[in-house]
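Remarks on the structure that follows.
Left out: one protein chain. Kept in place: all the others.
Going by the order they are written in, the chains are A and B; count residues from 1 in each one.
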Amino acid sequence: MSSAAGPRHPKGPPRIEPTGRALPYLSALLDSSVGAKLVVALTGLGLVLFTAFHLVGNLKVFQGPAAINGYAYFLTHDLGILIWVARAGLLGLFALHVFLALRLHSRTAAARPVPYRYHATVRASAASRSMVLSGVVVGLFVLFHLAHYTFGAVKGAEVEPGRVVNYLDLKYRMPSGVEVHDVYSMVVAGFTTPWVVALYAAAQVVLFVHLLHGVQSSFQTLGLKNRRFAPAIRALGFLVAFGILAGNLLIVFGVLAGWAPPIHKSA
Amino acid sequence: MVGLARKAGLGPPYETGETMKLEPKVPGGPLAEKWTRYKQDQRLINPANKARFTVAVVGTGLAGGSAAATLAELGYRVLCFCFQDSPRRAHSIAAQGGINAAKNYRNDGDSVHRLYYDTVKGGDFRSREANVHRLAEVSVDIIDQCVAQGVPFAREYGGLLDTRSFGGAQLQRTFYCRGQTGQQLLLGAYQALARQIGYGAVKMYPRCEMLDLVTVDGRARGIVTRHLETGKVESFAADAVVLATGGYANAFYLSTNANGCNVTAAYRAHKRGAAFANPCFTQIHPTCIPVSGDHQAKLTLMSESLRNDGRVWVPKSQGDVGKHPTSIPDAGRDYFLERKYPSYGNLAPRDISSRSAKEVCDEGRGVGPSGRGVYLDFADAIRRQGENRIREKYGNLFEMYERITAEDAYRQPMRIYPALHYTMGGLWVDYELQSTVPGLFVIGEANFSDHGANRLGASALMQGLADGYFVLPYTLTNWLAGQRPGLTPTDHPEFKRTEAEAADRLKKLLAVKGKKTPVEFHRQLGQVLWDHVGMARNRQSLETALQKIRAIREEFWGNVSVPGNDLDLNSALERANRVSDFMEFGELLTRDALAREESCGAHFRTEYQQTGDDGNPNGECERDDDHYQHVAAWEYAGPDRDPVRHAEPLAFEVAKPTRRSYK
Partner (left out) sequence: MEREAAAETAAVQGADPHPTHHPMKLTLHVWRQKTRTAPGEMVTYPLDGISPEQSFLEMLDHLNETLIRRGEEPVAFDHDCREGICGSCALMINGLAHGPERGTASCQLHMRSFRDGDHVYVEPWRAAAFPVVKDLATDRSAFDRIIAAGGFVGVNTGGAPDGNALPIAKVDQDRAMDAAACIGCGACVAACPNASAMLFVAAKVSHLAQLPQGQPERRERAQAMVGQHDREGFGHCTNINECQAACPKEISVEHIAQLNRDYVTSTVSAVVKG
């Protein structure tokens, strides 16, 4: 085959013209594997940052109902329009992350049409090779998590024996007298249910695996990894992943262990 | 100038008995001004007209790659061919040591003149003076060009280029990129070529092997190739054909050359009228890893720099040969290089070291499983300098040695043996690098011009790039300027005839359906050449070789087995085709060695040795300048006729021939 035969695979980004307009430039950028990967890395880091804040906020559950419910009220009420900006941004990050990662994956799936008969690896970690799988599981979990706590669509809280209230209808009167949504009871109701606990714990482990590769990989993708700092970045990646795992499991199992006692008597 | 070939018209050039005329076309004037004058006086082609000329470049090593890229930059239409799957894989890539250039960055007294003189002297006064001087002149530009291309030459801490001495030179003029200089220089040329391919200025044909040269009215008009994947035999027309197809060391079967290196393109061009010069000048490298068994497909070279610290020895008595080397006391060891050549010792020149190793092995004192090996011992160096220092200097070589032999050279001596490495001979070319077939240019190792009877270390890379970047682009332009552009249509009867002949030969190989594999014949041929036309030759051995080669050839055409067909990738067919040419060529090589009744450089005839103080032959070459100070250029005379030997006399205006002594 002559090397001048031209590309056999018409896929891939169009050639970037130096005088081109912004839109074709950006679309070509996102179309290229490195460009898309950069966005996946950046959005990934954004999502990690969110997860960390989310964790810190939720740890307030151990400070008692007033603390966490007040915090929730601050977010949803005091921030006003800002919370919707934040939510839109978060949704955007999430959507971009998922869309670009899956698109890269689907293209790459075509890159090796005939598999090897004998398979072996030397260095590839299980975490690094299962990013799409772990990502999809985490993504599905996020949907479940939203359905569970944000939309209250999964189950209700048994406030008194036999009386089940939808999560969103739980109310709490703040010391200031303002009646707010009772996030505390919602969390307690969720994490005292064994199957929910099991599901959350499993999802956290998958998230850990995803982040174990994802965090340090983002640094590599952004070109921020080098010989000198590679071990430090690997350590950072592990710390972040482990910190999020430990924190989230602490909430799940801490509530299950009764460290955050229910306000309503339920049994 | 090629009366014969031209007259022959359609037919092969051996129909008349007319003698070939060799015109070196060396420009006038003092030696140091010849090239400048040539460039001043040369004809030019205006940029717009260059695109009307098509040049076919065969081979993509240092010479071919750099030539194809440069010619395309100038504006010619270039067709480029290589048998490998990519132009980046040509065998130049395997050169380790470095590239010489008369930069004098070291302030150690180097100059163009010195490099020229060393090269002429190293070649034992069998090269063409004017070509060598030009080579030394352009060596300086090569380094600049390569640096500009991004070749990562070794540097000193201050950021300037580092150099080292090489092959016993008294000057540090060798530029290098770790142990991969050839690779880096080739990638530089390859990238320049890739750039032109990307621009559409070069049309690249990988996996495409040249099978024959097409001549019309005695002038090169194109080539016939076989696409190795599809088997398609196809013709390409060109205004000029450039052969950069490397050397023929693989005629010896075992050599340090890549497996694919072959003589087919050069030899078939020879059969179409190009004179073949000095085929008997074959260089043998003293520090290779010995043969371990019949299975071996190639030999591996280890940098000669090892001899700076290693001591070469064999046991004094045959009885000690099987013993572990560390158990043989110093008194039982024969440090034969130090004994025979006290002033140079282990650093004696390549040919002398090689021959001495052969001698001690012939005496039955060779070591290793095959008995063909000598020790290269680092124990003293390790004791003196410490293992770390040795590791620093040669770590990668020791590792390579261990990888191949599973022996740890820090603990026991290495075993080395000489192997075929480079061939100085090649197609005859004039000062313009044009062969005796007008329109056929030959560059790099494929031509004969610059190294005489022996090549200096780190000069092969220099010559390849000099020809490709800085010489051919000028001389080819000068020649093309006198030609009317225009391609002969490939349905011209001469194209059709050549194509049919090439295809028929393949069919013939497939039709034999014998019992022996092409490799077996190749191994047999190599054994004959190595035994009888190797490091030391004499009339008797050469005559034996001629007979044996003929016998092998005869058997080949009656008993070779080539399975499969010629319609797809068929490695057996490729090999058989190449071996068939090696066999014919081996005869020419032997004939040349027989006809050159002197010893010079790498060509050592045991009958012609200097006489030592003790009145016995001392193993030094005895040159015969009165009768053999010439280039022997062989003309093909037909399948059943002996080739005709022509001579191009060599004159040395500046460097006066001296006798070499390394005592």
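Here, contacts are C-beta pairs under 8 Å (C-beta built on N, C-alpha and C of every residue); 3 or more make two chains touch, one makes a residue touch a chain.
Small disclaimer: the values here were computed from a predicted structure and weren't measured.
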Touching residue (missing chain; options B:319, B:563 or B:638): B:563
From A:23, A:81, A:124 or A:143, residue that would touch the chain that is not displayed: A:124
Touch criterion as defined above, residue of B:206, B:349 or B:425 at the omitted chain: B:206
Residue, one of B:50, B:89, B:173 or B:455, that touches the chain absent here: B:89
Residues in chain B touching the chain absent from view: 66, 69-70, 73, 84-91, 93-94, 103, 105, 141, 143-150, 152-161, 177-178, 180, 182-184, 187, 190-192, 194-195, 197-198, 204, 206, 229, 258-260, 292-293, 295-298, 300-301, 322-327, 367-369, 403-407, 411-412, 415, 469-470, 473, 513, 515-520, 561-564, 568-572
Touch list for chain A against the chain that is not drawn: 1-3, 5, 7-16, 18, 25, 28-29, 31-38, 104, 107-108, 110-125, 128-129, 131, 213, 216-217, 220-227, 230
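Assume only the chains that are shown with their structure count from here on.
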Distance between chain centroids, defined by C-alpha means - chain A, chain B (Å): 63
